[in-house]
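A single protein chain has been omitted; all remaining protein chains appear in their positions.
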Amino acid sequence: MTQEVENLIKTDYAAGFYTDIESDTLPPGLDENVIRFISARKEEPEWMLEWRLKAYRAWLEMEEPTWAHVHYPEIDFQSVSFYSAPKSMADRPKSLDEVDPELLATYEKLGIPLHEQEALAGVAMDVVFDSVSVVTTFREKLEEAGVIFCPISEAIRRFPDLVKQYLGTVVPQKDNYYAALNSAVFSDGSFVYIPKGVRCPMELSTYFRINELNTGQFERTLIVADEGSHVSYLEGCTAPMRDENQLHAAVVELVALDGAQIKYSTVQNWYPGDAEGKGGIYNFVTKRGVAHTNAKISWTQVETGSAVTWKYPSCILKGDNSVGEFYSVALTNNFQQADTGTKMIHLGKNTRSTIVAKGISAGQSNSSYRGLVRINPGAEGARNFTQCDSLLIGDRCGAHTFPYIESKNPSAVVEHEATTSKVSDDQMFLCQQRGLDAEKAVSMIVNGFCREVFKELPMEFAVEAGKLLEVSLEGSVG
Amino acid sequence: MSDFQQQALTLAAEQQSPEWLTALRARGTDVWSTAKWPTRKTEAWKYTSLNPLQTDTPAQWASVDDCAWQQAIDPIALDATRLVFINGHFSREHSSELPAGVVRFSEADASQQALIRQHLGTVANTGEHLFVALSDAWATDGILLHVPRGARLEKPVYILNVATPEAQPAVSSQRVLVVLEDNSEAELIEHYVSGSEKQNLFVNSHTEVVVGNNAQIQHYRINLEQEDLLHVGGVHIDLHRDARFLGFTLAQGSRLKRIDYHVNHRGEGAHLGLNGVYLPRNKQLIDYHTNVEHRVPNCTTDEVFRGIIGDSAKAVFNGRIHIHQDAQKTLAELSNKNLLTSPTAEINTKPELEIYADDVRCAHGATIAQLDETSVFYLQSRGVTRADAVRMLSFGFINELLNEVPEQAIQDYLRPRLTTLFGESPQGDELGQMRYE
């Protein structure tokens, strides 16, 4: 820590909130001092602090985007707290008895094991719980393969050269309003490095870093797959997280070097607000990957949570023959709003991209697909296929499609199709005549509608994603 | 305010108009003068720059109305009531005797004035298209086409708008109002054309169409203009119960050509059928924006646009379908297909759906592709050269839409003009005729 930062902390923060590392939370507001505080707290090197400050200064000059098909009251960034360390054990519920029964009922339906329920609900527990042995064997196995998988704050200290080389190269600090904000104040996240030619021996999941779950607010993830390597990364958890933070602005950067493959799967089900539309998370995420020659990046997402979602996992197909994929299910219910999709930027020759987006709207919610397929002049022989389907459940919701298609190469082939449908009376009748209740019938039909995307998910995720839709659709059939 | 905005206002102030149009003109002037000039960040103008208007801001109102144009222009051979405008000026000499129901604003009688005041500016929405405000501000004259209840216009109305070069860059304005009362029927052809010499006109043209209950209009808008001409325009349509608008549009030429179709389904059972073709070449830019508002249940939309973009040309297509809440049982389909034929050509397409009703069937598709190689082989295996195969298939790509044009004279007019776009055909005209002997 530099002398300067130390002084700042002493003078400005000593009196007020800087008390105990176990429970400190910054008071609301954002200025350079807050950023210095965060950086100091994480014992970051000077270059990292400068990097954050540069982002912060850029952010001050930027305007909040308004083009998305979402409506929410203006966010007062001075009323947001930008640092909140994990709650101390003392502040957490002592046992599941103290946890909101509705939340527990949901866990029950999803079939989540008890110890996971405890973890998800933030129940205080010994640092060691059942799965610790899992964590240990897991770590050993990865180390053997030379894979680095750790919190990004740790990576900044232990592997500064790697982080420095790639951080911000895919999503620059000034990329967009929320990315700039994230770059300035990111709390933590994951860092993954797969060495040349290594096939990561297991699916990497944030599940194994469950003790860091509460760092989600301004998460920053960087995954670097070196030449010829493979990795599959699972993000999120499969039960509604008890997270009271209103604003989330995460950034995920993927770098797939020559011949590498990255598969990134997300199940997002943060608090969507109640049936009246009160509360819920604002989720403004920037996810992007760069695929070099012969590399492949595949995004799969199942989005059922958050009050407002603004998220476009994208691929820059830089190298020749690189491949980008985007498979998405976005389900909105009650008053949720989701504006999500992808960008496929074709730069290299013979680059290929596939987009399959399924939007399900119920209640009074709105779900939008927003996508960009851009074929640059040099992308000889590029191919894109896009399929966007919307399913509406009820007559008070909305489903929208905003695909931007730009081509500057005559040898490229781009195909976009979009359809919209409802759960038909005939389908319902058939199911009900065979003895299914209305809710079960809808969830079955919806699952069928999403099958193309679910089959891209890792097995155990796919099963839970299906159940999750069922839970999220509750009350959507009158 | 941009230079062009300022200049346009100056030009508006210079123009005389009937007293009863001043309210509309004042309203337009107001909107125009306070409007934010569109930039690349304005969604509706994201891919289309208005810079040509800024760099060569036209300094005067078009003045030419001689008949030199006739050497270069041959009109569509229609058996129709013909109204000819040269650089926006009405040419009585070249026009037919106007039948009842077709009248210039400046010659409208009291009841026609009342009709114009009732409808003009109510279909075209300045919020939807900035240049409607300019059209309002410049509305010194126009044409009313009024078909009374249950009547059927005997002959099509053919409005031929001819552009010829002015001494200095100039502007011209065209405004058409169509009012079809219940159960009536009409056919309207709007034809914008110029000779092949370098043009220096900016044309702002807007047509408003009110289609009453169970009325029908067959509408054509053909823009074949030399590539230095600038043209912004729109067709704005209100469809009432069981009304039908059957449209065909084709555009070629212009450095800046932007045409909007804005359609309101206001009565149940209404139908929109719209086919369009754009064929920019050289450094031309053609931008079609279509927006269909399904405001009520049980309406249908069937929209097909195809484009072939060559050389260093650019095309923009934005097709929006908006299904309002409770507009149940809507059937809407939109298809947009594009062919890029040069490494420096560019296409930007955005088919949009905004849907707030569940019991609807909506679909759109957009493709950018090359000619199908299997078809090329099939033709080659019959002895056709690759170049001829490409020419035939390119033309075939748009000919599918030409074949659906009900007015034979328009097919016959367009086909030979379009076949030559795809390279010299040994039998161009002859073949065009052969099909319909």
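The first chain written gets the first letter, and so on, giving A and B; residue counts start at 1 in each chain.
Going forward, a contact is a pair of C-beta atoms (placed from the backbone, for glycine too) under 8 Å apart; a residue touches a chain by one contact, two chains touch by 3 or more.
Please note the rule applied: contacts and distances are computed from a predicted model.
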item	value
Chain excluded from display, named as in UniProt, from "Sulfur carrier protein", "Sulfate transport system permease protein CysW", "Iron-regulated ABC transporter ATPase subunit SufC" or "NADH-quinone oxidoreductase subunit L"	"Iron-regulated ABC transporter ATPase subunit SufC"
Chains shown that the absent chain touches, full complex	B
Among B:Leu21, B:Leu393 or B:Leu414, the residue in touch with the chain that has been omitted	B:Leu393
Of B:Gln16, B:Thr55 or B:Thr374, the residue in touch with the unshown chain	B:Thr374
Missing-chain contacts mapped onto chain B	372-375, 377-386, 388, 392-393, 395-400, 403, 426-427, 430-431, 433-437
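In this section, only the chains that are shown with their structure count from here on.
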item	value
Distance from chain B to chain A - Cα centre to Cα centre, in angstrom	45
Residues on chain B engaged by chain A in the complex (per definition of touch)	43, 47, 325-326, 328, 338, 340-370
Chain A residues within the chain B interface of the complex	67, 69, 375, 377, 390, 392-422
